[in-house]
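Only a single protein chain was left out; the remaining protein chains are all shown in position.
Chain nomenclature is as follows: A, B and C, assigned in order of appearance, with residue numbering initiated at 1 for each chain independently.
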């Protein structure tokens, strides 16, 4: 199956279930993949931020891609993050996930190093030149502390360096500029990473969405996508609002005890555990686990959304 | 030779010379080590930010530590950075650099992931529990976008989780709090990462300094250290001011063309090349190389400081 | 005419035309008001960021409100910013603009001072208690370096401390939370400050928009508003995209020579001058004026949008 150009639809950033000893729980991972495929998703994005890629060792990253590709490869497109600080390290990850079977790689701007616009351009050019598979930019300023400039992205789209973008910046104005600018490059995929305004993004022309919450409720996001494509904006708004309410689970963790990723990823995994999809809700270190009371809060969000 | 407690003196973060093909240039690296040892430095810090650790692949990182330990191990303490995003990935680097012979590891707060204070504490506790060698905290907010809180550092010093700190925050007020607080823990090493106020840091009680510019002029920083230890504050100030002027080289690169790390690391390597220490001034990708004219500017800084 | 609850429609933040000597150009200001009223706007927001409130002296601020209220008061709602650092200073502005005839005041979180959530709450409570007119929160993190938390806004809405919000944060996810949360408070006005996704904001339930670009093309934004209200989402998208292209004018100024506000406000005023609405395109000090060539670029944006 060739990689779609553009990639469209709902492409969840797949959570990485762990065992209590914090190894990849492959049976749970494959059950999660089945749950997503059964929910009708259009692709799988492995090793993204929601997948705890920043926390997985190289061995675990490879294990995730190999397991999912062996299980679901060929059924739907499988993308993988190649998340690291700079070009040479990213190139190693690109080679590893491609060897493991990923059909596209997702790459952020450099981080840790102070990064100039010209360096970001050179970074993507070098990676695209070396990669056997399409390269998708990952715009996530909250993690890398740089926003990809719109004209940089469109320039690299025009030169076919980038095959698409996953925009997790939350900046719909800049996203719109990319969507409209990319109409000149119909094979370029413009995907929103937002959970909260997928309807808006699709209404203004996005190709698809990569919402972390789709791990918990793939059916909901697929329904939302179909309603948008059918022009049923009233129905889409109602579905989106149900999903926004469900997303409230990311605040289940006490901010006095833990950071935002512990709370959000902990909530997604707690929800998958409560729904019977994965065996263990543990997150990678040094994240703080949700307490019993916090997990109950997650359950209430599920119940309110009709998912328990 | 046991690892000093505390570590004192001048401990340069050793640049990593590269070949034109951007592999580690081991002969140049060893010449650089000889240049530093001959300059009288008191330790070597490999795989720090100045070493371009963020740009080196795992293979290259191992190569650097193995080569330097084989060449100079036993003569002076060799520390190595274990720079990565989160605990599990850092643990892999700790194991790798320790196996390669490093006598201490230098570890930042988590980055890329959003990090809470309690997660930073857990991060260091897990790493120290797993490490065979002392763990030194690396406070570098410009890279990790978090400042290590003073009381967190002192708490981990009291619990002997941390063996020291390299402070590259530029915040002398907070540094002083650590210096005075750490008097209760005499084995704890308090090192400034500043090039520009080593005299001030030593005057208020720091154990030593880790200045990137000491690659270029180790003799200068060693002289400065000795004057401070001897209480010759007038002499120290004059030497420090000469080194501050020399540090101006980090602005040699045009900020319209490149970021701060391209300019600063490019200047250090150009200076080492001009001084005949390393064979090639190239920096790792995606950094932008200095132009001929920019390299000439570096030469003028060297000449003004009496180093050419 | 009572102040509408909620305020709906297009409410431009009115530019403040200046004379070459940088006094308020009252005749041009009134012509601009006529241009907006003739364009069909639903209210006027004086002394906002687009109005250069941060640059106007107290005397000039009063002059603006008095002139516009005398000219257009009673025809449509007139709001005024009370932009200053902290509660006591804001209270003085609230008294001044209310005395000058404003029917509502628009107030940011404290700035310059480091601000805690509890202090923001106290700030708005004190101001609402002292104000004779409704208080509308102004969420503009780019200026005040604080984002108003959603639950804080909804809590103050529930307590009728705040009568509405103008959201210039660019964060549509958080905006949506306020829109849906505010359904419990039907008199509360939820207004987007975005130029670029007014259609999206209205589609998800916003009451109206406060786009700076509506100074230049009020007819366009009023058309867009009406299409959205009529459910003509295809038409709205086309109109919004035309306005997004027009908004490109804010990049007319060379970023090597000037900051973002010089470029954006300079472009709006150049456009109003080119369209014959105001006599002089000058912006307040220390902003940098557009060059002739940069002004020509603004003209091209107008021409492309069919406005010249």
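Quick notes
Quick note on the criterion: contacts are C-beta pairs under 8 Å (C-beta built on N, C-alpha and C of every residue); 3 or more make two chains touch, one makes a residue touch a chain.
Note that the coordinates shown come from a computational prediction; the quantities given were computed from them, not determined experimentally.
Although it is not drawn, the missing chain touches B, C when the whole complex is taken into account. Among the residues C:74, C:260 or C:276, only C:260 touches the chain that is left out of the figure. Among the residues C:58, C:159, C:234 or C:296, only C:58 touches the chain that is left out of the figure. Among C:122, C:160, C:183 or C:229, the one in contact with the hidden chain is C:122.
Contact with the chain not shown here comes from a single listed residue; of C:73, C:110 or C:211, that residue is C:110.
Counting the whole complex, the residues of chain C in touch with the unshown chain are 22, 49, 54-58, 60, 83, 85-89, 91-92, 110-116, 118-120, 122-123, 126, 142-145, 257-262, 284-288. Chain B meets the missing chain through residues 170-173, 176-177, 180, 194-197, 199-200, 203-205, 233, 237, 240-241, 244.
FYI, only the chains that are shown with their structure count from here on.
Counting only chains that touch, the fewest steps needed to get from chain A to chain C is 1. One finds 35 Å separating the Cα centroids of chain A and chain B.
Each chain gets a centre from the mean of its Cα atoms; for chain B and chain C, those two points are 49 Å apart.
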